[in-house]
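One structure below.
Removed from the display is one protein chain of the complex; every other protein chain stays in position.
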Amino acid sequence: MNPFRSRARMLSAGLGLVAGALLLDACGRRETPVEIANREGILLVSSGGDPTSIDPQLIQTLNDSHISIALFEGLTVPDPVTLEPKPGVAKSWDYDEKTMTWTFHLRAEARWSNGDPLTAGDFVFSFQRILTPALGVNYANMLYPIKNATAFNKGTLKDFTQVGVHALDDHTLQIQLEHPTGYFLELCYHQTYLPVHPPTIKKFAAMARRDSGWDKPESFVGNGPFVLSKYSLGEVIEVKKNPLYWNAAAIRLNGIRFFPIADINAEERAFRNGALHVTSTLPPPRFAAYHETHSPYLRVMPVYGTYFYTFNTRKEKGPLSDPRVRLALNLAIDRQALVDHVTRAGQLPAFTMTPPSEQYRPRAQIHEDVAKAKRLLAEAGYADGKGFPSVELLYNTSDAHRAVAEYLQEAWKKNLGIAMRLANTANPAWMNRRDVADFDIIRAGWYGDYTDPSTFLELFSSDNEEEQSGWKNDDYDKLILAARNETDPAKRMEDFQQAEAILGSEAPLIPLYYYTTIILIRPEVRGYHNNLLDQHIYTDVYLDPKATEPEPQ
Amino acid sequence: MPPLLRRALVRLLEIIPVLWVVITITFFLARWVPGGPFDTDRKLSPEAKAHNLEYYGLDQPLPVQYFKYLWNFAHGDLGPLYRHPDWSVNELLIQKAPVSAELGLWATLVALVVGLGAGVVAAARPRSKRDYGTMGMAMVAICLPSFVLGPILLLVFGLKLQWVNVMGWNTASDRILPSLVLGLYYAAYIARLTRGSMLEVRGQDFIRTARAKGCSSPRILVVHMLRNALGPVIAYLAPTIAGLVTGSFVVESIFQIPGIGRMFIEAALTQEYPLLIGVTVLFSAILLLCNWMADLLLTALNPKAAIE
Partner (left out) sequence: MNPMSKAGASTLWGDAWRRFCGHKLALASLGFLGLVSLMCMTCAVGVGLKAAYGHGWPYGYEEQNLALGAKMFSGEHWLGTDLLGRDLLTRLLVGGCVSLTVGFLATGMVVLIGVTYGMVAGYAGGFVDRVMMRFVDILYALPFTIFIIMLVVLLDKPVQVLLEHFHRGSWGPFIKLCLLFLAIGAFEWLNMARVVRARTLELKSLAFVEAARALGRRPWKILWHHLLPNLAGIIVIYATLSVPAVIMLESFISFLGLGVQPPLTSWGDLINQGASNMELYPWLLIYPSVFFSLTLFALNFVGDGLRDALDPRSDKGG
């Protein structure tokens, strides 16, 4: 026998043995991470990508905020189902309509995780920090309802004592508003209103610095139900129960691990492998499989958000500056078919910009009407799509967006004879093109920051910096301004209805569907309820290892 | 000092100016792409953007930024991360580079052992069943890129059999699948290169001489043929190892491994300039070192080629 071959055989046998041993070590009675975590009382969550920061004043996305609300607590906290503001750090409050002033009475027992008492002055300091222009936080515009906050943030006002937030004493906080903001208590639990620990900030000279690193585990101080214990980018963010939290008795979890898994297929595999309790999303093609088998893990949460495309109305001679063309494009799409066959994740078709909620059901709806679309297009001079210049539909790279874009392209071709070009770019390039208005039609989405229609409708008023389409309408602006200053809730809603109607006829956008957040969640997780803002306060959440049925929603 | 050793040392020192050129080209190339690190989902107000740019010195003229970067670099400060301000590039590299390095080394081991072994086995008897069989498997491995092979293996071993974790880099068994997925692709390349190169050498005179002298087949195979055929393999290995050791985007994403491979690509797409330059320099340094070692090896294996 060829000695070389036998040597090769021995080598491969040896390797095989090593590999086999490793595998054997792995299998057998493998205890999954979920089983271990159930025993230890730790929740395993996927947070869908590395957070921008642990500092609550620097974060941007919804996923980031899921971590912030574990580590910090605001004046109010949301009810897990209705999202009604409930007492948080503030145990009670009064409102004076004439001066538009809120007075919050803070709990005496509230403290920071290092034992320091939590005072009203801490909130004043925190608001000043987030409004400090040099910190460059654009989300600070959530505090603009506060008197003079806008001026201070823009740099025209230098003296923060002029801003309408004052500490009357250690436990009384007074906030004066610019205009009656009916949803102000809801704003108080938004992540931009969360407090930060002044001595820590001062020690790290972080008043106007983003990269001070104060929020690393060794120096972290927060006032929430959990404290930061491990922070490793791309790996895990771990938080542990905070014994000094004023309501520590009510916390039933011992800790939470957030895994920043960016690849949604990897996330779904991790769930099925027993590595996660809750995912942040679900790959759309898999929805049908879970849905049809009535999987107990599937959870569909309608949320307060809209998926839409924005027109660039600026080009003077271009077809998109003509509202008839824009409306025609809107009318030529079957949105129901889009959600039934393309996105297929239980979304609702959007016939208006603002999603319906308890207090507001928009009347002006854009339903499919191909005949009218053809007529409008012909009126605008492009009968049957002839002569329609080359227009580009831009979306940011993802399978899901691509499927929607291709559907739109096909629908317009079939119904109107318009050949739309598709283009996709990675996120930063896409955002850049949006910001410099270098697009024809661009994909957009908007999650409401709070459950009031103004969060959507203000997007299209011409003084809004986030306004992308370049569309201006004086009547619309007037209505939005009126709503801002209106104290009668019914009249406010009526103003919004009329504004919505203008959007419906001028169509600076193409609303497509209202978002649903679809996740996989294990039945052991209890107290994790559906709500429109996808906010889950972790003091309500607990693990019941014996539960086999998902909790009713 | 013997001339070969002197040449080797000179080559080693040459790495420094090359690294400087790399830094410069990367720096200016990266800034040429439109867009900046502060473009976010929610449009940034012009004031906020201006403040951020000013804080990081990104509003200054490019040459000023360049020299400032070089100055910091010389002092060991590789700069901040714009989108994750809690961390600096130094901290990130110290934490994540060893993970990618370990993954890369395991993958290299797989690639070498499987690749060389398969190539030698195939070249031992060309156009036999063994030859076609091995090369067939190599082709299959090339046709299955990591983002296909990974999910397939994960499906079988992770989900159906539930033998291994599908994500993370904690236990010993977490190393198996990622190394295989990453390494088998390169093993196939090495197998083909080895086989092809060995077959070329096979036809040459000195092999016939060795056989006439009565050398046994395996000895011919390994000692004479492989030694002379390793040239292209070594030349191929140098950049490959450097690439493997600085992380693989696809494998790290699929297996959720906290390495720098993923962050490197993300840095390229999100204009994290300091991280981009930092990882590029790391990759470059490793690459140049690997090339240097490859050159030494080539000289050692075939001294005639080195004498100029």
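To keep things simple, chains are lettered A and B as they appear, and every chain counts its residues starting from 1.
By our rule, a residue touches a chain if its C-beta (ideal position, glycine included) is under 8 Å from a C-beta of that chain, and two chains touch if they have at least 3 such contacts.
Just so it is clear, the model here is predicted, and its values are computed rather than measured.
Peer 1: Given the contact rule set out at the top, which of the displayed chains would the hidden chain touch in the full complex?
Peer 2: Result: the unshown chain touches A, B.
Peer 1: Of the residues B:49, B:84 or B:202, which one touches the chain left out of the display?
Peer 2: Touches the omitted chain: B:202.
Peer 1: Of the residues A:342, A:366, A:418 or A:503, which one touches the chain left out of the display?
Peer 2: Residue touching the chain left out of view: A:342.
Peer 1: Which residue from B:231, B:259 or B:274 sits in contact with the chain not drawn here?
Peer 2: B:231
Peer 1: Please give every residue of subunit A in contact with the chain that is not shown.
Peer 2: Output for subunit A: 265, 283, 285-286, 288-289, 337, 341-342, 390, 396-397, 399, 402-403, 405-407, 409-410, 419, 421-426, 429.
Peer 1: Hey, which subunit B residues sit against the chain that's not shown?
Peer 2: Residues 14, 18, 21-22, 25-26, 29-30, 32-34, 125-128, 135-136, 139-140, 142-145, 147-148, 151-152, 155, 189, 192-193, 196-197, 199-200, 202-204, 228, 231-232, 234-236, 238-239, 250, 264-265, 268-269, 276, 280, 283-284, 287-288, 291, 298, 302, 304-308 of subunit B touch the chain absent from view.
The rule is short, and it goes like this: only the chains that are shown with their structure count from here on.
Peer 1: Averaged over CA atoms, how far is the centre of subunit A from the centre of subunit B? Could you give it in whole Å?
Peer 2: The mean C-alpha positions of subunit A and subunit B differ by 37 Å.
Peer 1: If we count contacts the way the header does, which residues on subunit A are in touch with subunit B in the complex?
Peer 2: Answer in residue numbers: 2-5, 7-8, 11-12, 15, 19, 22-23, 25-27, 30, 32-33, 50-55, 58, 60-61, 133-141, 153-155, 208-211, 213, 215-216, 231-235, 259, 261-263, 265-266, 269-270, 272-275, 426-429, 431-432, 434-435, 465-466, 468.
Peer 1: Can you list the subunit B residues touching subunit A in their complex?
Peer 2: For this pair, the touching residues of subunit B are 33-37, 39-52, 55, 80-81, 83-88, 92, 95-96, 113, 117, 121, 124, 151, 154, 158-159, 161-169, 171-173, 175-176, 216-218, 221-222, 253-256, 258-259, 262-263, 269-271.
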